[in-house]
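One protein chain is absent from this view; the other protein chains keep their places.
Chain naming follows the written order as A and B, and within any one chain the residues start at number 1.
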Amino acid sequence: MRTCITVVGVAVLALAVVVCPGCKKKAPKPGVPTVEPVEPGEGPEYALSEAPPITDFKEPENKEVFQDVHFDFDRSDVKPADRPILEGIAKYLKDNAGIYLLIEGHCDERGTNEYNLALGERRALNTRAFLAGLGVEQERMVTVTYGEEDPLDPGHTEDAWAKNRRAHFKVATKSTESTQ
Amino acid sequence: MRCNSQNFPAEFVPEVTEKSDCWNAKLLLRTIPIAVLIAVSLLSSESWGTEHRILITGEARQKTRVAVPGFTRSGKPDTSALTETLSETLRFDLDHSGFFTTLPDSKQAEVFIKADYIVSGNDITTECYVYEVAGNKALFGRRLSGRADQARRVVHRMADIIVKEMTGTEGIASTRIAFVADNGSRNKNICLVDYDGKNFAELTHDRTLSLAPDWSPNGKSIYYTTYLHGYPRVCAIELASGRRWLVSSYPGLNTFPAISPRGNEMALTLSKDGCVEIYSASLDGSNPRRLTKSQGGLASSPCWSPNGTQIAFVSNRGGGAQIYAMNTDGSNVRRLLSGFSYVTSVDWSPRDNKIAFSSRYQGALQIFVFDLDRRVVKQVTFDSASHENPSFAPNGIHIVYVATSGYESDLYIVDTGDLESRPFRLTSVKGSETYPSWSPVGY
Partner (left out) sequence: MSGERTRMARLSVLSEGNSGYSGGPGGGSYSYDAVIAGIIKSNWVRPSRAVVGENPPSVSISIRIAGDGTITRRQITHSSGIGLLDASAVKAIDNSNPLPLGLPSYISSRYYDVTIVFQVTDEV
């Protein structure tokens, strides 16, 4: 008897949530959880190697080559529109064998700080994988995420957010002393 | 008294207030089955106990009303600042225990507390007696001593004892919350505060990013993510000594350490293999073993079930951010919710089979609690701010979370058992506070 009341009560409350948005009511009942099949990763996964000290990396002088590439909200896939930028970077790196590349992953301020830290790294890794696919050696590229902790534009508009969802590039020169 | 049998109403109405001798035949026929039932049940019971039962059910919504008139000093009323502080602390602790509502006097109360203290030298001794108002019966009494310069802490411990004696559960009055405070560009530090907002302390001062603190199960150390060496690495700090050591420094991202409740391993997020996935490792970071495969997406923010057999985490493998659970070896991965989108933070209750999570809901980010056993979801935040990053108190009832409105983030505490009461604002320092983590034990 109580179970029936409970089920009816939850259903009624779920209905109330739909029709009564301002009220303090219960959230919709979750569906039956699905068991997700676990498959090997589809995207290319290039293992990272030991990186030079991050202080070795500086803003590149030729900014027209090393422009930021951008991402959609909650996405980390490289956009087709940014392909020319990445091709330019790949070419530059292939022409200048002594250069290391640092790829910084960033997010806009929306969403959990925790989640954005992981998302920023995913953006950096995808960018790196894309460049590896264009022929750049993996060992020359390192990643770092800053999540939403270090935005380019501190504003709170769609414009600012779009600028902040980015991968940013810095370069270091390979020297005989950096053996770390 | 007249029997109005002719116009007897369709519904059976208890009208008779005096015993009536007038039995109409029709009435008798109608009531014979019921009368027989009653007669049988009455006759069958030897004593006056009966098989006839009425069930009344109700929710335990109300908290125990406790009168806390305030501390006396050496048995006498006292108006000093110290007495006021102690009384205030005791009332706050009981009001925020999840089980009590404090009142100034015992008129409407079920229990009341007589509290007294004395100071001798550098020590303070507090004495509390708890009485039942009805019958003025003493339930128990306790005496507790401590350093006078830590008087608040003594009262917190006393409040925890009262909660434990009265309800059987551990109180949270002696717990603390670790979090990240924003000190400017790329300068964020791990800080500690008592659960009542007092006793703020900065744990790191590195002028770099220090993020995502997590407590060891014994409450003695905090593991966190530091950018001190440029790349995000996990390190730990022992609170008593201030000693720090590096825990995980693999290439790429090292973050979100979550120590198992059994204290023998940890889960964390690494990107050393070119992906953002959850690994398990020893407490010193050695022997990392990959647990998740997110199909080109990410898996992060691991948290353990109280018995240490399950790990819940956030992943966007299915397209958008959702929460999943898996065994501690990575098997039996299953999605926990449907009907929620952009679920980006999760915490498992340290006491029961409930998880708190944040999700987009009706245009804002709200926090919910999902009871995994009863398959029920309860919303616990309601205003238009952006709510995220919930962390359970050890009692499994209170939750600390981040609320962002006006582009500044502050920490609030909600009592999920009493959503009528307003959430308590934990931090009021300027700047943003994020990444809250509630200590697993008191101190």
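Heads up, the rule we're going with is that a contact is a pair of C-beta atoms (placed from the backbone, for glycine too) under 8 Å apart; a residue touches a chain by one contact, two chains touch by 3 or more.
For clarity, every value in this text was computed on a predicted model and none was experimentally measured.
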Among B:R53, B:K76 or B:K430, the residue in touch with the chain that has been omitted: B:R53
Touch with the omitted chain, as defined above, among B:G168, B:G184 or B:G406: B:G168
Chain B residues that touch the omitted chain in the full complex: 10-20, 27, 30-31, 34-35, 37-39, 42, 45, 48-64, 98-100, 110, 134, 166-169, 352, 374, 376, 417
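By definition in this document, only the chains that are shown with their structure count from here on.
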Distance between chain centroids, defined by C-alpha means - chain A, chain B (Å): 32
Touching residues (chain side chain A, partner chain B) in the complex: 2, 10, 21, 24-36, 38-51, 53-55, 74, 76, 109-115, 117-119, 121-122, 125, 128-129, 142-146, 149-150, 156
Complex contact set, residues of chain B against chain A: 57, 180, 185-186, 188, 209, 211-212, 225, 229-232, 250-253, 255-256, 269, 271-276, 293-301, 314, 316-318, 320-321, 324, 330, 332-340, 342, 344-345, 358, 361-362, 365-366, 368, 370, 375-379, 382, 386, 388-389, 402, 407, 419, 434-435
